[in-house]
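Yeah, one chain of the complex is gone here, protein chain that is, but the others are all in their spots.
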Amino acid sequence: MAENICPICERPNDPSAERCWYCQAELASGEQPTPVNGTDWLNGLREESEQVTDVETPAETGELEKPEEIPDWLARIRTREQLEREAQANTESAQTEPVVAGKKEELPDWLKEIKAGFSGKKSESEQDDSAPESFSPLATSTAADQKPLAVGQDQNEDTDEWLSRLAAWKPTDAESQTVDEGQDAVDFDTSEPEIPLTPMETPPKPQFDMDSLAALNQAEFRPFESKRGNGWQKLNTDELDADQQDEPQPEKQLSFDDLSPAEEELAPANFDINALRETIAVQHTDPDFFAEKVTPDASDASDEDDLLEDDFQDLNLAGVENTAVASHEESIFLEIKSEPQPGDLTSSPFVPDDLPDWLATAKLEKHEKRSNEPISDELDAGKLEATLDKGNLPAWLQAARIPTPDADGLYDSRKGETSESGLLAGISGTLQTPSFGMDIRKPVGYGSALKVSERQKQSANLFANLVDETFDDNDISLPKKSKNRRMIWRLGLAFALLLAVFLSSNILAPFIIQPALFPPEVVSVYDQVDALSLDKPVLLTSDFEAAVAGELSWSSQALLEHLMNRNMNLVIISSNPSGSTLMTQLINNAAKNVQGFDVSTHVINLGYLPGGATGVKLLAENPRAAMPYTHNLDAAWNSPILYTVYSLSDFGAVVVLSDKSESSRAWVEQIRPALGATPLMFVISAQVAPLLQPYYQSGQVSGYVAGFYGSLAYEQMLQQTSKSLSHLGAFQSAMLLVVVLILVSGVVALIRPARTERKG
Amino acid sequence: MKSPLSMLVAVLSGLLVLAGYFFPFPALIAIRTPMLDWAVTLAGIAGLVAIINLMVGVHLKRLREPGSKRFFSIVVIISFLMVAVFGFYLGPADQKFQRVVTAIQTPIETSLMALLAITLTYSSLKMLQRQRNWMGFVFFLSVILFLVINSGILAFSAEIPVLQDLLSGFHQIPAAGARGILLGIALGSLAAGVRILIGSDKPYSG
Partner (left out) sequence: MSPYEPLIGAVVFLVFSGLVLLFSSKKIRTKFPPVFRKLSAAQKLRRAIGLAVEDGSRIHVSLGNSSMIDPANASALAGLSTLSRIGQLASTSDLPPMCTSGSGDLQILSQDVLRGSASDTHTLSQFDPVLARMTGVTPFSYALGAIESSQDSGTSAYVLMGDFGPEAGLLLDGAENQGAYKLAGSNSLIAQSIFFAVADDTLIGEEMFAMPAYLGSQAVHQASLRVQDILRFLIVLILLGAVVSSLAGWL
């Protein structure tokens, strides 16, 4: 069987494939076919896997597994472990074995033994005659799928045991030496003794699609990630190092220059270097995916699908889910298996064994830096998905898979998420290749008294980088210096504003500019109040929070006093829980200034109207049903004030005190139709005024008193001793100070180059 | 899997209330009014549940954890219990109860409003550093312009007709811009409502 070797990752592919199964790079059409057992010692294993996945059926695997009641993969691992122990005993003789040149016959014994373990302790010749056994987790799990639940639980326990064994397993020096020797001529990626990763090493087969990779639940891999420092990972690290030292990859090492554009895309100062790290979740989606995702398809067009079906598709996302998770898991694999950059290891004075375990592992866990330069070859997910069939996954794997977003979104989401170098070159939707050994720290002088070797310097740098990374990851808050600066600025600002307010009453008093004109909306309110009939009560509604009680107290005081001077009956309701209390307080304060107005006989408090806009709607439809009781839980409508009121139009006027434009709008929209000729007026916070203005202009609102200037105008119309006027100086001076500060800071910001430019 | 029953109830309730609004027939109003009452009651109950969740799930839980926040949780729980007990005992209309609540709540929230003024001023100072684009520049100019207009120092403009017209024109700009934005928001609200009413968007599991 001829194979097409990928020029990027140098892995064999199906000769008919146009793109590499592993890295999605384009394959050269005229590539020389390579013999199956040509250079890659794992080809044999792949061949076995092909056979297994082709022939295996759930029934067969079930039959095969039943007699022993142990999953095949576990049996293989145990066998392998046993064989390795034997190999450990015979290390000396193994060291003298010739280097593997690529042919199966020349493989070292231990590799052959592993192969034998994979194939269920059978030789290849035996395998041809006997029923093939599954060796991949996929195949095993397929068999497990047929088993009852109890078996599945056993399997989980077995998995744990398997993981712990793997984690605890460490090769001896002699053994690792054997590994190193074996790797001299062996492809690094395929030589990894990671049994769970075996499915990724199988040759491209339509049946073994991304679903197969997706079947590997992330939770299953968390132990791998967290145990990178264990012996199992150390082996990988050693292998990596050894491989790198022998065969440095001609990949371009990433630099920070490559990363800068990605950094600039982010909001300033909020993302540090971590912002450069793309993540799995991000790669699953793309904002523009719906801009280009759908290509007209005849089969699609003929599909009869209704909305519900579409929705379910979009919710369940079966197809995408597989691919997305596949890419996710794939990225995890690749992250673990990423090759070190040559610059690092070739220059490193360390022999792998010199490093302690944690340091060796730490090298692998370095920050990933990526280049954001796109690769032209994008993954053609549409074609890929069309050619791939779903893997036959067991239920527990299906259940464990993480659903992913829109199927259509996945393809485009992969665009641009490509790595330019390393093993991930050309693969979209994967984590970027980490760069190893990049020392970005300033050189440290150790002085002449301290004799430091080059190796020790590198160790110290590595350790310092690790510490830096730890702080980078955990400390997401602003630097203390920046916080202190902010604090100082704020304190200064508060002090300046307070100073302006205090000085205004004395020093700045002569410079106060009084408004020359009365706003028409305020004049309208005054006229309406002046024209109110005494036999109709006025409904005062409180729709504001305690935070603006100060402002609304100013704004409403003159109006309330005007109503009290006219000896109007007042009815209070509130659309928030604390509003009726605040309103009572305002009325009591206003009543102190009006002689002869008895609050107990002229004011009735109906309390809290629940339900927000819905409650207002109910009030508009039937006020007696909406507010049956007073604040004291007495029957409200027996009161002489409300005796004649059956609808909102029976009120003399409705005055709403509000601090929010949305709720003001709700009041207009809900009660205006029920009011008839009754005027609707507002006392509002200054922030609401621009939004209420159109309603006033359209006649839906009879008038409003807004903020400080509204109350000032109303006071002047009432010819009262203006209380607002005494505060006008403070208001104006504070406002002007803010204007000056913002103007100056704005000009400085415009003149001064941007932070990124300053940093060069 | 969303429960089809809950979805059916939600969609039917929504459609009935909406139909009662569009076509105010007595039969529809008779159905709609009690439904709205239920909604209001449910919202109140939900508020109670949320408060209990905050007290028990967050603050009581925090008492068992070491840390400086424990003290604040104690303050929150004691304040809550005091207000609840006195509120139930004296009633919400009691003058003393009202005075105590407002004497605490109003100054605190007003102080927060003052703090907000400083925070927003500080943010405005840094705004052009953050938004170094034409939108940021327009926003900056608008802030300056309307602060000056609303400060009242242009009161003399009443005597200059051209300036008066110009200022009244400026007053219309926020209203016009707001109306455009509000139209968009209304359309978005309509879309959100339609999605729920046709059962395709379900912010509930049922």
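Note that the chains are named A and B in the order they appear, and that numbering of residues resets to 1 at the start of each chain.
The definition used in the following text is that contacts are C-beta pairs under 8 Å (C-beta built on N, C-alpha and C of every residue); 3 or more make two chains touch, one makes a residue touch a chain.
Everything numeric here is computed off the predicted structure, so don't read it as measured data.
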Task: Residue, one of A:G611, A:P679 or A:G707, that touches the chain absent here - done: A:G611
Task: Contact partner of the left-out chain, one of B:A30, B:A50, B:A103 or B:L141 - done: B:A50
Open item on the list: Just checking the interface: what residues of subunit B touch the absent partner chain?
Closed with: 18, 21-24, 36, 39-40, 42-51, 53-54, 57-58, 61, 67, 69, 72, 105, 108-109, 112-113, 115-116, 119-120, 123-124, 127, 130-131, 135, 139, 178, 180-185, 187-198, 200-201, 203-205
TODO: Identify the residues of subunit A touching the omitted chain, counting contacts across the whole complex.
DONE: 218, 265-267, 269-271, 274-275, 277-297, 300-301, 303, 305-307, 309-311, 313-315, 328, 399-406, 409, 413, 473, 476-478, 483, 486, 545-547, 577-578, 611-615, 659-662, 665-666, 669, 672-673, 687, 691
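The rule we apply is simple: only the chains that are shown with their structure count from here on.
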Open item on the list: Can you work out the whole-Å distance between the CA centroids of subunit A and subunit B?
Closed with: 25
Open item on the list: List the residues on subunit B that touch subunit A in their complex, please.
Closed with: 33, 36-37, 39-40, 43-44, 91-93, 98, 101-102, 105-106, 108-110, 112-113, 117-119, 121-122, 124-130, 132, 137, 140, 143-144, 147-148, 150-153, 155-156, 158-159, 171, 174-175, 178-179, 198, 200
TODO: Would you pull the subunit A residues touching subunit B in the complex into a rising list?
DONE: 268, 307, 311, 486, 489-490, 493-494, 497, 513-517, 545-550, 578, 581-582, 584-585, 605, 607, 610-612, 614-615, 617-618, 621-622, 630-633, 686, 690-691, 693-694, 709, 728, 731-732, 735-736, 738-739, 741-743, 745-746, 749-750, 754-755
